[in-house]
Structure formats: C-alpha cells, structure tokens
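A single protein chain has been omitted from the complex, and every remaining protein chain is retained in its original position.
A, B, C, D and E label the chains in the order they appear, each numbered from 1.
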Amino acid sequence: MVDVVTFGETMIRLAPPDFERLEQASTLKVTIGGSELTVAAGVCRLGLSAAWVSRLPDNPLGRMVRNKAREQGVDTSYIVWSDGDRMGLYFVEYGASPRASKVLYDRANSAISRIKPGEIDWARVLSDARLFHTSGITPALSDSAALVTEEALKTAKEVGCLVSYDLNYRAKLWSQEKAREVQTPFMNYVDILLTTEEDTKRVFGIVREDYKQVAVELAEKFGFKVVTITLRGNPSIWRNTWTAIAYADGTFYDDVTYEIEVVDRVGGGDNYTAGFLYGYLTEGLAKGVRYGNAFSALKQTSWGDLNWSTLEEVEAQLKGAGLRISR
Amino acid sequence: MVDVVTFGETMIRLAPPDFERLEQASTLKVTIGGSELTVAAGVCRLGLSAAWVSRLPDNPLGRMVRNKAREQGVDTSYIVWSDGDRMGLYFVEYGASPRASKVLYDRANSAISRIKPGEIDWARVLSDARLFHTSGITPALSDSAALVTEEALKTAKEVGCLVSYDLNYRAKLWSQEKAREVQTPFMNYVDILLTTEEDTKRVFGIVREDYKQVAVELAEKFGFKVVTITLRGNPSIWRNTWTAIAYADGTFYDDVTYEIEVVDRVGGGDNYTAGFLYGYLTEGLAKGVRYGNAFSALKQTSWGDLNWSTLEEVEAQLKGAGLRISR
Amino acid sequence: MVDVVTFGETMIRLAPPDFERLEQASTLKVTIGGSELTVAAGVCRLGLSAAWVSRLPDNPLGRMVRNKAREQGVDTSYIVWSDGDRMGLYFVEYGASPRASKVLYDRANSAISRIKPGEIDWARVLSDARLFHTSGITPALSDSAALVTEEALKTAKEVGCLVSYDLNYRAKLWSQEKAREVQTPFMNYVDILLTTEEDTKRVFGIVREDYKQVAVELAEKFGFKVVTITLRGNPSIWRNTWTAIAYADGTFYDDVTYEIEVVDRVGGGDNYTAGFLYGYLTEGLAKGVRYGNAFSALKQTSWGDLNWSTLEEVEAQLKGAGLRISR
Amino acid sequence: MVDVVTFGETMIRLAPPDFERLEQASTLKVTIGGSELTVAAGVCRLGLSAAWVSRLPDNPLGRMVRNKAREQGVDTSYIVWSDGDRMGLYFVEYGASPRASKVLYDRANSAISRIKPGEIDWARVLSDARLFHTSGITPALSDSAALVTEEALKTAKEVGCLVSYDLNYRAKLWSQEKAREVQTPFMNYVDILLTTEEDTKRVFGIVREDYKQVAVELAEKFGFKVVTITLRGNPSIWRNTWTAIAYADGTFYDDVTYEIEVVDRVGGGDNYTAGFLYGYLTEGLAKGVRYGNAFSALKQTSWGDLNWSTLEEVEAQLKGAGLRISR
Amino acid sequence: MVDVVTFGETMIRLAPPDFERLEQASTLKVTIGGSELTVAAGVCRLGLSAAWVSRLPDNPLGRMVRNKAREQGVDTSYIVWSDGDRMGLYFVEYGASPRASKVLYDRANSAISRIKPGEIDWARVLSDARLFHTSGITPALSDSAALVTEEALKTAKEVGCLVSYDLNYRAKLWSQEKAREVQTPFMNYVDILLTTEEDTKRVFGIVREDYKQVAVELAEKFGFKVVTITLRGNPSIWRNTWTAIAYADGTFYDDVTYEIEVVDRVGGGDNYTAGFLYGYLTEGLAKGVRYGNAFSALKQTSWGDLNWSTLEEVEAQLKGAGLRISR
Partner (left out) sequence: MVDVVTFGETMIRLAPPDFERLEQASTLKVTIGGSELTVAAGVCRLGLSAAWVSRLPDNPLGRMVRNKAREQGVDTSYIVWSDGDRMGLYFVEYGASPRASKVLYDRANSAISRIKPGEIDWARVLSDARLFHTSGITPALSDSAALVTEEALKTAKEVGCLVSYDLNYRAKLWSQEKAREVQTPFMNYVDILLTTEEDTKRVFGIVREDYKQVAVELAEKFGFKVVTITLRGNPSIWRNTWTAIAYADGTFYDDVTYEIEVVDRVGGGDNYTAGFLYGYLTEGLAKGVRYGNAFSALKQTSWGDLNWSTLEEVEAQLKGAGLRISR
C-alpha cells in the first residue's frame, strides 16, 4: 500500500549564491526540483508513503535525481530509464525588491518529455495507491506526455484512487488556449483541485471578485470534491504573506496568514499540496488546509524546492511557535 | 592585575550556510561559542584585560578553542587540559520568520562537565582580578561543575573580587527546580546580576507586571548591588529590537532601543555583559548600560558568537552613527 | 565613433561573505570597482559603446581589471600600462542595522595616482566621442591626476564632446577645501552635473531647504546644461528608498521612488549615471532620469559594483514589473 | 528477498578542505561514514539489494545518516530510533607525505553503542536475506553492542544466511586482548572472513612470512569457507598500490595490482568488501576478488567513504580502461 | 586587420570541485569551454588579435559566453544571436589513476548546431584576416553546421586567408565514417593540419609505425603546407608528458618533452594550437612548435579550458625556468 503516487518532471536545479545574477556566477549550487516530486517528498517527510513516477536518462544527472528522491524516502522503483535523452535543467536567480526572482528553464527534450503511452504500467503502479497526484506541468511537456498523463488519470479512476491535480500553469511551456483544451477533459478525473486565482484565470478564464467565488465556480463547473486555493501576498520580495482556503460541499475552510521572511519561495505551492494531502488523508479537509499552510510557510524559509521541516515543527507552528531561538 | 576572569564552557560551533537546515548541509562553518568566553573576549575587545578558565581536551578541537580565545587576547593560561574527554559541540540553524533559529547541543560528557573541585587554584587565579563572572550554564553542566562554580564564587568573595552572574537558564541542561535549588545559595556571592525577565521567572519564579519591578524585587530579595535586564523584541526573526535597563540603589538606568537587522543573534546577551562590564568598570553603571547595549546591537549584525566591533564603533553608535556607507 | 569615454581609477575589490567583518574573514570575494569604469560598463550593458581610460600596473591584478572591463564590452585600448606601480585595492564590509556598510581603501600610490600630463593623447581618445565623463574621485587621487583630469576636460570641450561630471566627494582622499579649490575651475567644462545634496554641500557649500533649490542654484551658479540629483532614503541598511530628479532650462524631471531590498549599495550612484547617460543620449532628459533610476535600483539588488541587469529588465521596471517570480 | 544485510555504526564525517589541519579549519565538509553502511551502499550501487541495521538518534544528524543511506538505495526500515542519545562523529585530516591522514573519533556514547539485546528482531530482519555482514567495529562499540552482534550472527546461522565478517581492528575502541576474547567465539558463525595481514596479527596473533600463509592458517584454524585479504602498498600518501587475494578450498585467487592516485583512502577496505560480495553472490570467488579490487580502487579516487562508481566503470577497469579523458 | 578568426561552439562548463563525482556534487564551478574559442583566446593572450564566430542564445548563459570571450580580448562582434535556442553545456569530472577524467556533454540542439548557411557574412568576416581556424567538432554538430563550415573554408581560400584545421574527432558527435566523408573534401582548403596520431587513425584510417610517418603521409595525401602532431604520454592521470612535432617541406621540427603535473588537461590541444599559431604567424614553424608546446604545458597546470599564462611565462619556460618558487 502506498499513500500517494505522483507523476511529473524533476530537473537539476542550478542557482548562484548570494543574490548573484546567473551571468556573473562562478559557482552554482546544485539540487533538484520539480513540482510532483516535491509533493511526494513532502508527503514522506510528514510520515506517509509515496512513489514518484518519471522518466530519467541513465547518466550521473539522472541518477542524482533518483538518489535525491530516495534520500527523501520516496519510492523510485517505477522510474523508466532512458539511454540517450537528456536531463532537464533550470537555473534560479534569487531576487530582491524591486527585482523579482527568475527561473531560466533548459528543459526541452528532457527524457520525460519523450515518454510514450504504454511505457508505464499504470494499473500496477496505482493498484494499491490511495491517491494519485499530478500537475499541469506534466501534460505541458509534450503531446506524448499529455497522453501519458491522461492514461494515468484514467487508470487512477478505474482502480478507485483519489485524484488530486494542481493547475500549475507555465506560460513558457504552452499557451493558455492549449492548456485549456488539453486539461479540460482531464478535470473529469479530478477529485481535488489545488490552484491559485491567477492560474484558474489563465487556464479556465474564471475571473471573480473574490477567491471564494472562484472556488465555488470551479467546484460547480467541474464537479470537484474539493477545491483549495493558495494566496500569496508580496509586499516585497523578501517579505511575503501566505495563506490558503479550501471549499467542499458548500463549506469554506481557512487558516491564519503567515508572515514569511522568504529565503526561497520556489516550491511553496507544492509543499502546500504535500501538507494538504497529509492532513486530508490522515484526518480531513480542515487539517489539510492548516498543515498545508504551515508546511509551506516553513519550506519558504530554507533553501531548495524540498522541505526539510518535520511534522513536529509543523505542529509547533499550529500551536503558535514563537520567534525566539530554540535552545 | 587582570580586569575580568570568567569561567565556563566553550563549544565548537558548527553552522550550515545560507539558511540551510542542518539535515541538508554539505558544509558547515566552524567557529567557537560559549557564554563566559564571549564575555571575556568582548571585554578584551574593548580594551580591558581578561582571563578565561575552563577545561579542554588535548586534541585539535580543544586547541582550536584555546587558540581562538588567545586570538581575542584572552589569557588562557589557567585552562586545565584533559587527556581523554571530548569537546562539546553545538549546531546552529539560522531561522527566518516564521521559523525560529535553533540550536542542537552535543555537549554531554564534555571535558569541562567532568571538572572536579580542586582542579583550579581559584585563590591564585582570582588573587589580582577585579571581577569574576560566570553564568547559570556552568553549574548546569554537571554536579561537579556546580561544586567548582561554588568554589570559584566563594573564593572570589574571599579575595575581594566583584562578582557578576548571568542566570542564563538552559532548559536542555536542567529543570527549573534544580536551577533554583543549586543557584539560590550562589546569589549570596553575587554583586551584579545580569538577566532577562524570562529567566528570572523560570529560575526564581518572579512574575511582575513590569520589568522594572522585576529588577527591584531581585535586588531586594537577594541584596544585589546591581541588577541589569536585557529586553529583546521580536517583530520578526530578521528584525529585532534591543535595549536594557539597570537598577541600583533605587535608581533606574535606561538607554535607547536599537532596531537590529539580525545576522546572528546568538551571543547577544553575552556581549551586553561584556559591554556592560567594560562601561561599569571604567566609569560606572550608566556607561555600563549604554556600552553594553551598543556592543550587543553591533554584535548581532555579524556572524558568530564573538564580537568583532571596536570601541570606536561602539562610541560612534552612542553618538548616533547613521546608516550611510562609511567611505 | 564611441558614445561615452570615462576616465578614472578602478580598484580590486575584496569583500568577506555572509556579513562577516573583515577582521574575521577567511575568504574574500574578488571583483573590481571604480566609479568611472562602472559608468562605462553600465552604458555598454544598455547598448551604447564606451571606452575607459586609466593607468594600470602590468601584473595579474592590473590585467584582471583590464579583463573585467573587456568582459563588459568596454574598450580598454587607451589604458596606459605601468611597470612598477601597484593596483589600488579596497575592502567592503556589508552592514546590517545599526551597523553601516564600510569601505577600507588601500589605494595610495596606485598606478593611476602617478599618471602624468601628456601620458594620454586626449585629442585622439576624444576625437570621435559623444560624451566624456569623470568624477571628483579622479582629481582627488593626486596633484598630477588632477592635472590630467583638467587636460581631459579641456580637450573634451575643444573637440566638442559633451562633458558629464559626478562630484563624488571622498573625505578620505582630500579635504572639502581642496576639493572646492581644484574642482571649481573644472565646472567651466561641465555640461551635466550628477551629484547628491550632501556632496554639493561639502564641495560647494550649498545648503538649501529643498533639493530642487540646490539643483537650481547649481545650474545658475555654474551654468550647467543639466543638473541631476540622486536621493537615497535609509530607513534601514537592508531597506532603502531611491529616486532622482533632474533640472534643465527651468524644468524639473522626476520619477517614482523605488523601494529597494539592498544586496549591495556600492555603485548605486554610478549606475544611475550610466542609465541616465543612456537615456539622455538616446532620447533626452526625461528618459535619462527614468532609466538611470531603474538601472540603479536593479543594480543594488545584486552583488558587486557592476550592473548585470539588461535593458529589457530596466524597461520591465518602467512598465511596472511585479514582484512575482518569473517562470 | 534482500541480498545483503549489514549491521554497524555510521557516523557524521567532518573534514576540512584542501589539506587543512583540523585546528585551522573554518569550514568542514559534511558527509557520513561507517564500515557496514559503506558495504551496504556499495552492494546496492552495483545492483544488488541491501538493508542496513543500526540505532540512530531522532535528530537532524540521525536523520541525515538515514537519508544518505536511503540516497544509496539502502533499506533503512530496520533502524531503531532513540530519543535521547547522540550521533557519533569523526573528523578526517587528509595527509601528504610524510604526514599520514588522521581520524579523530568523537563516537563515545553514540546511540548505537547503547543498543540492547532484543531491540532488533533479527529473525525478521534476516529471514529472507542471502548474506549478513558485520565487522569488528560493531562489537568494539560497547559490551551491549557485542551482545547484539552475537545475537545477529547466531540468528544468521539459524536462518541459513551466509555470514561475512571484516576484522577491522580499531585500537582506539578496544585492546587487542579484548578484541580476541570477544571475537574468537564469533568466528564459529563466519563463512567469509575479510581482513588484512595487520589485523589478523593484532587480533589473532597470526604472523607468517607470507600473506598466503596467513590466509591458509585462518581458514584452517577457524574453518572459514573463504578468506580474503587486501594488500595496500604505501610508496607515498598520494600514491598507493592496491590488490587483494582470496583463498578457499585450497585454491588462491588473485588479481592485478592497481596504481592509485589517492584522493581519499577511507572506505577502501569496505568498498573491497562491497565489490567482493557483489561478485561472489552473482558468480563466485574469482569474480568477487576482481570486482572488489576494482571497485575499491575506483572509490579511492573520489571524496568520501561512499563509492559513486558504477558497475559499468568497474567493468571498464577490468577490461583495461586507459587513462585518457573520456569524451 | 585581425590575425586569427575561429569558428565553433563554446559551451558552459560545469565541474564539481575536489575530485567529487558529478553524482555527489553540491556545487559546480562554472566557466566556459570550446575548442575554437580557446584557440582565439590563447592567440590574444600571447599578443595577436582574434575574432571568434559562433551562434549564441540571447539569455544569461549565452551572454556569459560572450562576456568571457571578451574578457580574453577576443572580438565577439560577429556572433549571431538566437532568440529561442539553448546553450550547450558540458560537465567535467576530474580523474585520478586509475579513473580517467570524464566529460558528459549536454550539447544537443545548441544554438550553434542550428546555424544555417548564409547567417554569417564570411566575406566580410574574413576579408582582413590572416588566418582562419576551425576544428572537426564544428561540422560534427549538425549537417547545417557542416555546410556553414564549408562556406567558411571556401571563403577563406577565396579571400586569401591561411587555413588551419584541427581534426578533433569526437565519437559522441558522429561516426568515423561520417567524419571522414564530411571532412575529406574540407582538406582541400587546409594549409595547416593540427592533429594527433589517434585522430588521424580514426578519421583517415592512417596507421603507421611512427608519428613522423603519419605526418609525412598526411602532408603528401592532402597536400598540407604544414602538419603538426601533439604527443601526450599518460604514465598516470596526474602526471603526463607532453610534446609536439611539425613537418613541412620535408623537414621535421621537434622540441623538449614537458613533464606535467596535471591540474586540468582539457584544452591542452587547443592551447597548443594557439601557441603554435602565435609562433608560426610571428616567426615561423620552429617557433610555432616551441611556443605551442610550452603554452600548452603551462595551461595544463591551471584550472579551466582557457590559458591564463603570459607570453613572458612561455618564454621563461623556453629559457628553462626552474621549479623554485618565484618571489
């Protein structure tokens, strides 16, 4: 039995230190990043089990991604290995007001973008899973990746898995039109939609005065069991606010707003998803929102996409941990 | 003649860079840290003389601590060297709101925790000292360290040294009950108590509406010549406020409140003590509060427990140094 | 044809990482810095051409400066090479409130301070230049450097070059009296004065209630075509505000005020100059102020004197770039 | 089914860069190291499965060790977690002739040294394992660790597991007498002994003219199925030779001698064991010696105890890979 | 007038420090590398002028390559900028015996591989050049890159430029058959062939007992004015020998053999080419061999593809510089 299975791309992530611009860098810090692995890793971090499905090149970079997924306790046994393809990369420049942080992708022709239907035996992968999760990045990678995404979603429904989906619109990968066209049919398979106001506007054209109305409209239009929306405020690059709401069966669930001194905001949404799924699968929606919220806030205070916080630290936040040094 | 003698543990301090969590670190920055050495070093930094008494293992880590104490100009000739014991260590994780900074101690069975009465010839050490300083961490290390602390305090009084004491309660070392029981008799030897509202509440159970009342109650209850209390405000992890007050003979002494952009808050209290003792011994209480306050504020803007600020920089703060670059 | 020629000193710049004090550093980050090269590099960065004139020792440090100027696209063919002199150096300590950032110069006897009149063939250098720029640092280096500055200014006027000049008063190089005495005659050659309220007060003794009045008084007193003044606000070391105004022919030009999370403020004024000259030479005064302002704000968010921002990023700021991550 | 189960201590390993002495270090590189985990990781690296059994403190350092074991693909599900104990540490100084490399242990009172009989359910752990491996370090940690080692060995025999054992004598942990007394009875459970001439001399007092005679004497005296001995030559610190032999049933197996430019020799023996077990379990003794030999030689050319070489690289060595750059 | 024009790919080069394997790296050192730019940079380093022609993506990585070419004094004004393509990358792992150094390319679909005939105005580029240089890597990048290579070679001959060509066979880019088929016609345009025994064997199938015979056969078969062959000996990874010979008009030119302690061998051949061209263009063949040889040997003692040695250092080698420290 595995609690959560996720599917998507993970890239090698290269970032200059000390607010250097990429163009001036003489060293780069190396780690990995990718939405769906971040979710799987976060879920393991909090105590559930998870597997991550992807396609990787059989070279040191592909192995590095596999290793670092294993380091988090994620099951990597379903990864498909490719001989000739490349690893996707991305470069991160950390910002400071008024310069926003910036990502430069070098992910074209990555091994996973060349995945083909039939390469993953989804029935086997999902047969004993409680929940399948993917995001809008995966079908955006290539037409064949979109077909495999559909395979996975369809199989998940067939074997009785819950399905969660994060819209995660990436303008550098596809147009809003194509995103809508490809993903609208996917929504039939989705139980839990995780998104932002901005993404629902860009993908589904939903514009409402209030994020609560957005949640209601999404739930009604697509018949989702749960819609959950994260809300980031940007008074400055180094200081953000963060909270989330969820809507289900006519009820709203909300939480405190975190004041965050931002070390690295990349992965904020994915770690919300991880914390949310942990809470949701262990107790229910209200816990999902609160754990997702705290887990995401904590992640944004340390470096990298992945979250090194513990369940104990999340629960300390929920009880109102102070800002004094712990010693 | 030496101005200040301090007694206590110094540990090797290991900290990951760039807000990394310890669990993800691939390098650690190495320095040393310990309350009473920080006081001795700070006092030297400002122009007085100081000796630090401790017990160290005769290995590269013990020598590193000795070397770095000497680097600050501290007299290390009274250190007792041990053949088989270990060096205490601690790990620091720097925080960002809402995640507080965190210390992981690995100090059990350190050389100093195994110190025995009689190993230090306190009469010789203190014979020509003006002031002896220690803190509540030292007796918390072990029962025998508490006995040696008492030896030192008693001898200080006998030879006519002033005695200053910082309560420095550490919950990871002992209970509040034991801290009270062991330290209450020590207070008879103390002239100057340096503390925080929180520590006096935890050790002596003193709860008053106002920190000034706390100071008065302490002074009256234990007959201290001087009580001085530091006051930290935590609007966020990266932005603190800092000030201090002192009370003696019915009079209060206070100072401006510093707005601090916090690089490293560890050692804030100890550097207040150092600046306070410098001011107090060279001129008196009012100077003590102001120099302690500025010296501590400056220290919190650079990395490590030790303070690399100069007397000139402290005095520039007192004259209202601006925030423009100095060039 | 070259758009901008600048003349002045560039030093090797050595800075400890992570808010370390210089005295505690075990590594130093190496780059270069100097007002007039920063201007030339910035102008190239934005798409114009520039040459930088200086005198360098023929050793690895001199070559490093030449190389890094070339890296920016600056024409270095007019540099005079010296066999025996030294490279100027400076050390930067990054501050945090209440400790201001600090520069320690080690520039005495640098190769350029020993430049002699006649060493540069200014008529050739400036014959096809649109604008010549230097700052008050250059004549402050030595009496002979002041003579060469005058040579350059005079030739610029003779060959019909525009002349811009930044007062850039450096108290560590000369007194206010000497700065006034030497530079007052230079003002006759200057078309565009770039300065701050503080520098005009220190060099020309101009004190007015309002920076606009300062601009008017300067323009009237010296007959400048354009006066432009940068305005920095320092609510804290890590958070500054930044804007600028210009005055010409009875008209004021101003711009929005940037809220800056300061990574490295050194070079803020020089990058204003670069952006200003770019805007001014390509379109006119209003564009100069807006491009100078944005280019400077962006520079202050990354490490080093030089600006790695692009014209595209400057223009995104002018259109109101948000603070969300770009991906 | 798991191929190999190992049992023993892993420590956090801290090493100064660039041939610095520990006493002068300002940063330390962090990884993990421990004989039996290195074996398990090596075995996984080459394509078999492995589990590592140990006892770790539930803190960031304990989790780091668990994570890095998982990173290598090692099953960590049998680890016993302790609340209050500490992580063992060791410091490595890299040598250069004539200064040998040096290890400073700080492992006393580590969580595993406090393991108690009954804490591990060996019958469950070993029920479907092909081989159990441990080394003479484990019983040297404490008397109770020796008891647990015996439990494991006994159970291995009962459930029909092969047993391999590396003498690995550590003078800093116990005397030669105690090592002999404790381990002699263990030898009854051992099928495969991996060792060096030096260790057999120190532990069993065996001194023969020739390492082949040592192997024969060991095999005869204790009835081992296989004895394998590694042979390091030290013409200098940076240049070693490395080979190994095995003896079984009256036959000797040997291999080429590798000329090694030593980057990090720590883990050389353990990686021989890993390569040997891989070869032995997949084909037999001759393959064991050759794969162990090459895998160990490759490991010594990169940093850390763990081996990042691939099976493909090992096999390239066996086919006589040249020294030209591969591109 | 420009002395040398080169044409080819430059990649971002990423290398882990301290003999780490790529798979274990947490930081990577960043620089650039590519055969033909290395030649151009080397030629400038020694005092001639050079331009480098290529196609780069208009992003921070493309600009980094352009900047670093300019840093060396290379004229980059003929570079073609592409909007959508990517930068080629490669990863270097430094070896130690018996593990050879290794390069992992990630260069597919780089901007230059998509260059099309007609994009470069070769007549303009080469009109005032003395020599055009490229290598067998350039036509291997893609069919269209091969066409552009031919355009360049043809134009060079038409405008009266000397042509030098390095076979530089890369098995990862094309087969030996294709390399032969594509390049054989190119040889008609070549005056100076720079190569190794191994490459002539792989590309032209020339196998002779002696490298001198190889040179003669090449010269005769293709009518080259000059053939020059570099000869590396690999007693170990860290210790190589290096020399070269040239053949022209029936005469051989040789030189001393350098004993090299290898810091970074990548770029050894290209720096031979640079030194050779410098010597050849300033004086003739004998000087070419000697300067190429020394310049290459020096380069291999520091990090990166590019050569930071000076003409003065090359000439000191030729005069028999000793191994004592220079101070």
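The rule is simple: a residue touches a chain if its C-beta (ideal position, glycine included) is under 8 Å from a C-beta of that chain, and two chains touch if they have at least 3 such contacts.
In this text the structure is predicted, and so the values were computed from the model without any measurement.
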> Which one, D:K29, D:R170 or D:K299, makes contact with the chain that was left out?
Replying inline: D:R170
>> Can you say which of E:W122, E:Y258, E:Y278 or E:Y291 touches the chain missing from this structure?
In response: E:Y258
> In the complete assembly, which of E:D58, E:D254 or E:E313 touches the absent chain?
Replying inline: E:E313
> Which of these, C:V74, C:M87 or C:L162, touches the one chain of the complex that we don't see?
Replying inline: C:M87
> Where does chain C touch the missing chain, residue by residue?
Replying inline: 14, 21-23, 25-31, 59-61, 63-64, 67, 86-87, 89, 91, 93, 104, 106, 108-109
>> Using the document's contact rule, name the residues of chain B that touch the chain not shown here.
In response: 67-68, 70-73
>> Tell me which stretches of chain E touch the chain missing from the display.
In response: 17, 258-264, 297-298, 301-304, 306, 308-309, 313, 317, 321-327
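Keep in mind that, in the parts below, only the chains that are shown with their structure count from here on.
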> Greatest Cα-centroid separation from chain D: which chain?
Replying inline: C
> Where the centres are mean C-alpha positions, what is the separation of chain B from chain E, in Å?
Replying inline: 61
> Where in chain D do residues touch two or more other chains at once?
Replying inline: 26-27, 67
